[in-house]
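Note sheet for the following structure.
The other protein chains are all here in position, but one chain of the complex has been omitted.
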Amino acid sequence: MNALGWLRSAGRRRPAGSAGSRRNVLPIWPALGIVVAVGWIAVTIDGGSFLTSSNLTNVLQRSVALGIVAVGQTVAILAGSLDLSVAYLISLSSLVAAETMDGRESMLVPAIAVTLALGAGVGLVNGLVITKLRVNAFIATLGTALILKGYLADNYSRPAGEVTERWESFGYTRMGPVPVSVFLFAGVALVVGFLLRRTRWGYHVYAVGGDEQVSALSGLRTHRVVIGAHVLCSVTAALTGLFLASRLGSGTPRVGTDGGYDLESIAAVVLGGTALVGGKGRVNGTVAAVLVLAVLDNVFNQLEVDPFLKQALRGVVIIAAVALYARRRLAARDEATAAPPVDAAGPVGPGTGAAGTPEVATA
Amino acid sequence: MPGAPLLEMRGITKAFLGSVVLSEVDLTCAAGEVHAVVGENGAGKSTLMKVLAGAYPPDAGEVLIDGEPRSFHHPVQAQAAGVAIIYQEFNLLPERTVAENVFVGREPARFGVVDRRRMEADTARLLDELGERSFSPRSRVGDLSVAQQQVVEVVKARSLDARILVMDEPTASLADEEASALLDLVRRLRDAGMAVLYISHRMPEVFAVADRVTVLKDGRRVATLAVADTTPPQLVAKMVGRELDGYVPPRAAPAELGEVRLRVRGGGNQALDGIDLEVRAGEIVGIGGLQGAGRTELARAIFGADPFTRGTVEVDGRVVRPRSPRDGIAAGLGFLTEDRKEEGLALAQSVKDNALLGLRSQGRRRTDTGSRTATVERLAEATELRARSLDQEVRYLSGGNQQKVVLAKWLALDPGVLLFDEPTRGIDVGAKAAIHELMRDLARSGKAIVMISSELPELIGMSDRIVVLREGRIAGELPGGATEHEVIALAAGSDPVGDGPAPGDGPEADG
Amino acid sequence: TDDSDDSGDDGGDEATGGEEAPDIQGGTESEFFDQAEMDAQLAMRDIEPEGPADKPWEQAIEPEYVDTSQYATPGPWKICFSNASVDNPWRQVGFKTMQAEVELHPEIADFVVLDAEAEDDKQISDLESLAGEGCNAIIVSPNTTATLTPAVEAACETGVPVIVFDRGVNTDCPVTFIKPIGGYAFGADAAEFLVEELDEGDKVLALRILPGVDVLETRFAGAQTIFEEAGIDLVGAEFTEGDPATTKSIVTDYIQREGGLDGIWMDAGATALAAIEAFEDEGLDVPPITGEDQQDFLQKWQEDGLTAVAPTYPTYQWRTPVIAAVKILSGEQVPAEWNLPQPKITEDTLEDYIQPDMPPLHYALCGCEDMPGFPERWQE
Partner (left out) sequence: MSTTTVDVPEAGAEAGEVVPVPSAGRRVWAALGRTAPVFAVLAVLLVWISIENPNFTDPPVFLSFLKRAAPLAVLAAGQYLVIVAGEFDLSVGSLVTVTVVVAAEVLADHPDGTVRAMATVLALGAVVGLANGLITTRLRVPSFITTLGMLLILEGAVDYWTDGAPKGALSEDFRALGRGGIDDVPWLEQLPWSVVVLAAVAVAAVLLMRSDFGKRLIAVGDNDRAAALSGVSVARTRTIAFVLSGLAAALAGILLGGFAGVSAQVGDGLEFEAITAVVLGGVVLGGGRGSVVAAVAGALTLEALFTLLNLLGLAAALQDAVEGLIIIAAVAFAAFRLRPDR
């Protein structure tokens, strides 16, 4: 057998670094640092104040809503899927939560339970449609989104319900300078991160996202995994809805779409270095990406950048950032010499446009 | 011959929409036996194995393990019953580590939390058992070579403590040295009491490792023989239904050699260095070397896929600088890649569209479809392509026939210099002979041919000259008909010690 | 970008619970409907407002003044504005008018604007950060009435005078709340006109921008009751999301389905032209139609001599908050609830509001004609 070992050592070995560099520190973290630094300079020059605790608090506060749902979106995308229905689900959740509470402390816990259950339910439906009906995720969740949209429009014409005192205070109180709700965000990120990187379920999410057929042949119940991923994703959306309800004191039928949480969350995930094709990426990248977006938003605010211009700039940032990823990957690949087939498709290579829809229905 | 059959397949019949792919196939395999399955492309070997592994339900017939009838509706059930299969196409997750791949779906865990340490320890143990030290349980599978991935597959099977192991053309993508190492591995597994079903197109391997061999033809079992009682020619005869005479076509006589059509001077890039190469019209130059020696890179560099950054390439005396396959084709080069599924075919497109893709990429030349269809039909004949129609999607063709479509694509372009990378990988002996004839004819018609092959008999038999690569440089050159020993010596940089007898020594080794 | 005329509403109807008005096909149940509030608004239309007649943005209907001496501070002032959004022409025109108004007051040294981009959560944060900005006065145009209430209350608690306009909040902690008469009046003005023009049983189609915008809901609620009483056949109420193509398709479909329509009611003028074209393209005469004070509609009305009316939700109300801020910081009293007049454009007054050289989506009642930078500022 040593023959095999001996012979192969004669063959060129690819630098181990290429593997390492791909797994360790995600470039989004340095990026966050840079954004903060540049933002700080810009704002200070402009005569504003950036690194004040009140402002940083504001940044954190603003990142909670997108952050929570983006973490969930990360799971869906890692599993090789994606979820376009979160925005409407967030709206619905905020309403269900506020209406169930209806100002009665006694109903706080039930309301939270009901809302999360609602999320789980919607996630279940998404997952079932995608796996059992073999509708690709893009269309399936787009369909769900339309259904929720219709339901909202038909049943709610304005803010409804009223959260309890305690729940409202949750959205506003702080521990020291840090808003309590930030701990919710952190908590969700930690838990989901743990689930993904430590538990069997997480391993299976990566496996299924990486290659569904291989996973199936290896005995994974791929459908369950995908469904689970969607349930988790929708539950985070419900959580976001709950959180927003606590901020708004009631539920509103447009809070989700006004926030653009569907596309924004996907953008954040990709910004965080997760491959749209699935199977590759990490929660902490998403967290960093959300913070980057929040800081940018805050800086633009302070510089009183025209809101429209702001939106355009956001678009530029997203594209540029992801382009840099691609650069980096190509670099990693070159350094690894002409890569063997498996690598060459490259997670962000052309064709990943079809991301989120790996096992296409007719396949 | 060991005792009671551990595995028995009775009257297995399978049809895809009416077309019978397997009919009444019987097959038994005992613990501690290596049972080879051979047959032409499309004979049904892979399908039979997929039935065994539960990937396809059989239309009729039954599978017995330890005499117990079992029916598998999902590969997992087969796994549970101790049947592990290594498919023709790899079943690994490139983005995950070796350990994660080995234990995917069966990760050791406490309360759902994966015990990574244990997982990696177990993997390491299994790797040691196989004497594999060139990579660790933490290596990312995507970074491993073909051979290394092969080992990962075996480790995976071991970890399932499978009693029945199916290997579908495991050596198809390995250089002979690695292949022989793998055969050692198979023997060990056998000695460990496994029942191994071994599919291969390579006769020497079959005779080197198998106890018994079953021949399939057009979905029927033609024979099951003890290897001791048969010879390669007999087997081949059974597979193709006719005697194959002198297998490799005669080499080119010096007189047949013409002008230099391809000349590389001091070619180099980040994978290659100091490449000097000349190929004349009518000549077939073989490129030998170990996995990772840079043979494919050489072809890709000449073709312009991963261009040379140093040195010059001349085609027919003209200096060309192909920066892309486009340029390469324009310069009169053709490149038949080693990996047909990933690099050769658009699987969802028709035979015709695949065969014409090269022409079409060249824009507005020769556009009237009539003659194009004719071209495709001609080439289909020439390559003995077997498809239901030219409009059939190529993904439904068996491995060998897919390769023929790729071949047709390049012949359609009729380039002056052809680069063949593993031209007969995974192709049955009948088709193989045809392709060899074809290559020789092409040479005679004045083309210059570069042929990369990991199969020494083919390399030696087909080449007029053999250039051996080692770590991206030319290690040396040998005349056609050099011995395998010489080639290995050059490729490995010294006389390989302790290397088991290179499989299939002897002239008519492959047929 | 959503409702193209996403404008005011009054806190009042929020405070008092409303009884249900009968639901009609196509309409969403009018949970907004509040008879008392409606009656109040309808009444206000006939009350002569106090203040300079030539400056309706300084006028007030039945004002109850509050003393503001405790807020009196010497200039220069820093005035902060938390805007819901500028994502539609109405708010664009309004915001420009407001900026022009600010320039009229040299004692306003600093005018800080935070735009919430139609996000409640963002506007809440904006208000939180404004609280720390050291503003002398905070002007708020809430994105949503109910949800901004807590944040506005928080702002009030900082002791800085808070001025709310356009949409209201469910608290009277702001020093003043500025708004035109309101949605019911708007809806009623339009509906009454159609009732005038049509007979019992005539078919009217209601075109709405989208559900869930409180003011638009009150407009429809107002119209609904009036149609009810008059026995008008409201054949449908459809949401156009402010998209002319959708509007045109819907109207065409209804014309085909109902074999013609006798009137069109709109909760906002943005898509009036598309509705009119639907009739033109079907080769039919345009029935009585209601719109709003956008130039394109007014000009079309004049050119084709349509039978039409244009209730308004005047953009001049964007001037008032700045004026109010100046008064408050000077210690002058202001109305607690500042109800601005809400004129409607009719056949006879049409002429006065046509401004040929203004952009098609310019609102005639910007009250900005005599302001610095007119007309360029509102044109480019």
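In order of appearance the chains are A, B and C, and numbering begins at 1 in each one.
Heads up, the rule we're going with is that a contact is a pair of C-beta atoms (placed from the backbone, for glycine too) under 8 Å apart; a residue touches a chain by one contact, two chains touch by 3 or more.
Remember, it's a predicted structure, so these values are computed and weren't measured experimentally.
S.K.: Thinking of the complex as a whole, which visible chains are touched by the chain that is not shown?
M.R.: The chain that is not shown is in contact with A, B, C.
S.K.: I'm checking contacts with the chain that's been left out. Which of A:L116, A:V163, A:V235 or A:A267 qualifies?
M.R.: A:A267
S.K.: Among B:S71, B:T231, B:T312 or B:Q362, which one touches the chain that has been omitted from the display?
M.R.: B:Q362
S.K.: What is the set of chain C residues that contact the non-displayed chain in the whole complex?
M.R.: Given the touch definition above, chain C has residues 1, 4, 25-26, 28, 86-89, 91-93, 96, 211, 236-239, 241-245, 247-250, 252-254, 256-257, 270-271, 273-274, 277, 281, 296, 359-362, 379-380 touching the missing chain.
S.K.: For review purposes, identify every residue of chain B that touches the missing chain, sorted by number.
M.R.: 15-21, 42, 50, 55-56, 218, 305, 324-326, 328-330, 335, 337, 341-349, 352-354, 356-358, 360-364, 367, 373, 377, 380-381, 385-393, 395-398, 401, 409
S.K.: Quickly run down the residues of chain A that touch the omitted chain.
M.R.: Those residues of chain A that touch the unshown chain are 129, 133-136, 138-140, 142-147, 149-151, 153-154, 212-213, 263, 266-267, 270, 276, 306, 308-316, 318-319, 322-323, 326-327, 329-330, 344-346, 348-363.
The rule we apply is simple: only the chains that are shown with their structure count from here on.
S.K.: How is the touch graph of the chains shaped: line, ring, star, complete or other?
M.R.: Looks like a simple chain-to-chain line, open at both ends.
S.K.: Measuring from the mean C-alpha position of chain B to the mean C-alpha position of chain C, what distance in angstrom results?
M.R.: 74
S.K.: Quick one: chain A and chain B, Cα centre-to-centre, how many Å?
M.R.: A distance of 42 Å separates the two centres.
S.K.: In the complex, go through chain B and note every residue touching chain A.
M.R.: Going by the criterion above, the answer is residues 55, 75-76, 79, 87, 91-96, 100, 104-107, 109, 112-114, 130-134, 139-143, 145-148, 151, 177-178, 180-182, 184-185, 188, 270-271, 290-294, 297, 300, 306, 339, 342-343, 470-472, 492-493, 496, 498-500.
S.K.: Any idea which chain A residues touch chain B in the complex?
M.R.: For chain A paired with chain B, touching residues are 1-14, 16, 18-19, 22-23, 198-204, 206-207, 210-211, 214-220, 279-280, 334, 336-338, 340-344.
S.K.: For a test of understanding, state which residues of chain C touch chain A in their complex under the given definition.
M.R.: Residues 2, 28-29, 31-32, 85-87, 112-115, 117-122, 124-126, 128-129, 132, 143-147, 149-150, 154, 210-214, 217, 239 of chain C touch chain A in their complex.
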